[in-house]
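The structure under discussion appears below in the form of structure tokens.
Removed from the display is one protein chain of the complex; every other protein chain stays in position.
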Amino acid sequence: MSGFPPPQVVDDLVLANHILSNEGVLDAFGHVSARHPTTPDRFLISQTRAPELVEAGDLARVAGAEGRPYEEVAIHAAVYRERSDVGAVVHSHAPSVIPFGVTGVPLRPIYHMGSVIGHEIKVWDIAQRFGETDLLVRAATEADDLAAALGGRTAVLMRGHGCVVTGADLRAAVFAAVYLERNATLLAASLRLGEVRGLSKAETQRASEMLRGRAGDRAWEYWVRRLPHRATNP
Amino acid sequence: MSGFPPPQVVDDLVLANHILSNEGVLDAFGHVSARHPTTPDRFLISQTRAPELVEAGDLARVAGAEGRPYEEVAIHAAVYRERSDVGAVVHSHAPSVIPFGVTGVPLRPIYHMGSVIGHEIKVWDIAQRFGETDLLVRAATEADDLAAALGGRTAVLMRGHGCVVTGADLRAAVFAAVYLERNATLLAASLRLGEVRGLSKAETQRASEMLRGRAGDRAWEYWVRRLPHRATNP
Amino acid sequence: MSGFPPPQVVDDLVLANHILSNEGVLDAFGHVSARHPTTPDRFLISQTRAPELVEAGDLARVAGAEGRPYEEVAIHAAVYRERSDVGAVVHSHAPSVIPFGVTGVPLRPIYHMGSVIGHEIKVWDIAQRFGETDLLVRAATEADDLAAALGGRTAVLMRGHGCVVTGADLRAAVFAAVYLERNATLLAASLRLGEVRGLSKAETQRASEMLRGRAGDRAWEYWVRRLPHRATNP
Partner (left out) sequence: MSGFPPPQVVDDLVLANHILSNEGVLDAFGHVSARHPTTPDRFLISQTRAPELVEAGDLARVAGAEGRPYEEVAIHAAVYRERSDVGAVVHSHAPSVIPFGVTGVPLRPIYHMGSVIGHEIKVWDIAQRFGETDLLVRAATEADDLAAALGGRTAVLMRGHGCVVTGADLRAAVFAAVYLERNATLLAASLRLGEVRGLSKAETQRASEMLRGRAGDRAWEYWVRRLPHRATNP
């Protein structure tokens, strides 16, 4: 055993599961994890279950070899290994994001709220190194290849599959995952209208720094309140 | 009488009706059936009613000549006759699917979740053999022609009407019907962005085999929980 | 006074207001009326109020000169005058219909459910005869011109404004108004995919005759059940 996780992290991870479902980022599939605060080579993730249904009891194991977490737990493990600055990871099939992964049209921030996704997002294609698979990322070699495509950025798309989004902590990762979805929707709508002027690299940098402030708490409070069947003071 | 159906099949068929309505696949129209588990030349289907309103009492007859099921019950009968591997059939007018049936743009899987629809889906046009009709499929000859267009595949589109989706059992058919709808939405969005790279034939095959595992139960549990006014343990 | 309306008509007209709101055809604006069953030169319509909020008390006047109904009550009066076969009228700003009115792209049925809108729908432009107005139809001369554009058809679009939909009775008019909205959504989506094959004139005729049967009651029961805060047996 590597230490029981603090209640605050457990609560936030349950809420992160519910928020990402309620905001249309996750559905029956996809997952979110948080690095263990005191044993940083471990992380918390649910047993295999639709995120909307995840409860504290589903999280009560520190993932590694033990337990029976999601098949694609290797994605999370690889990102935490490669990126010491990352405290939380979301893997989703967010509908608005999929089209960018299968067309190669660059997914770029077009408004200040979208700046949290970073100025550049690459598309990783499992077929490039691993041939014709079922597209799941299970092996450490596959996950390491995906993490390499992520590099030092916030998000990476996966062709024919979905995306991975990271954050310094759970709230930051949830914020980035939601606004990746929102920005993708708005960019697609804008591209149907005409030529699009996105944020410049400096604008993206400055706006995303600004959003690291109180904005995250304000959004988190809002998303918690929007959860169905939940008391107003969680 | 050909044997009272087991409660589990009745429960699942009621839930299938409700899930397909709640997930946007069926509305006031469309229907889902299940092959009778002990008398395989019979199947269970509701009396004529909007799927969201179907209750166990609406299903308590084994369909054949008797009873007063949906006008298009011939669709189900023909598919069960032709396809001994099929245990459940969905006929829907899912909104995202209709445009592919009237334009002839191929509906193909573009992400691993969409692989369950199979690599190829044909469009059947009732007018080709039966002229200008009201587009309903009532006669056995019409239904057999539709079943022939379905062939050994999972789904077939009907021009100016909707689609038929099959599965080894109810959960598989519901899963395929939902993801046919989701994949059609995503493909249409992708085609508006640019040239689309879909799954290869081998990727489709491998991903759909993978999804035949625990994924179906995880999605079913989620869709049941999302039903309005329903206890958490159905 | 021209006779108190039967409770059944009042109930159905209240439900028609609520259903059309709940199904996205009406919002704060638009209205639905029913010809008075015993005094056919009169019709029932609500006082000025958002349709979702209409109650029986709002309908308790037979409209003509008296009362204070919607500003555009002339639309209804003109259609009932010109069309003895019409028993109910809907005027809406349904979002999916507006784009066809401002582009002139023909709104045609593309699937059997859409056949109820008829094979041809004209676009009426108030500016053609009445110049630059606020686009409301208040004067009898304006309403008569609109009714002439409607002719013997089921529906007519109004440029920069909305549409008028008719039916033999309330349930038929509601059915046509809902499927005008659905078909417009599907046609727009299809046109973005490629060249569209709509229903032929004979298919439209046959399918719309078929839908005059039990389909309307099945849909009505479903739409009533979907209303918020309503007992299951209305």
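As written, the chains take the letters A, B and C, and residue 1 is the first residue of each chain.
Methods note: contacts are C-beta pairs under 8 Å (C-beta built on N, C-alpha and C of every residue); 3 or more make two chains touch, one makes a residue touch a chain.
Note that this is a predicted model, so its numbers are computed, not measured.
Q: Of the chains you can see, which ones touch the chain that is left out?
A: Over the full assembly, the chain not pictured touches A, C.
Q: Kindly state which of the options A:Phe29, A:Trp124 or A:Trp223 is in contact with the chain not pictured.
A: A:Trp223
Q: Which of these, C:Arg49, C:Arg153 or C:Arg197, touches the one chain of the complex that we don't see?
A: C:Arg49
Q: Considering the complete complex, identify which of C:Gln8, C:Thr38 or C:Thr103 is in touch with the unshown chain.
A: C:Thr103
Q: In the full complex, which of C:His93, C:Arg197 or C:Arg225 touches the chain missing from this view?
A: C:His93
Q: Please output the residues of chain C touching the missing chain, sorted low to high.
A: That gives, for chain C, the contact residues 27-29, 48-50, 52-53, 93, 95-96, 98-105, 127, 132-136, 159-162, 188, 191-192.
Q: Quickly run down the residues of chain A that touch the omitted chain.
A: Residue positions of chain A that touch the missing chain: 110-113, 115, 182, 185-186, 189-190, 192-200, 202-203, 206-207, 209-210, 214-215, 218-219, 221-223, 225-226.
The rule is short, and it goes like this: only the chains that are shown with their structure count from here on.
Q: What is the touch distance from chain B to chain C, in steps?
A: So the least number of steps between the two chains is 1.
Q: Can we say the copies chain A and chain B touch using the same residue numbers, with more than half in common, or are the two sides different?
A: different
Q: Between chain A and chain C, what is the gap in Å from one C-alpha centre to the other?
A: Their C-alpha centroids are separated by 45 Å.
Q: Which residues belonging to chain C are in contact with no fewer than two other chains?
A: In chain C, nothing touches at least two other chains.
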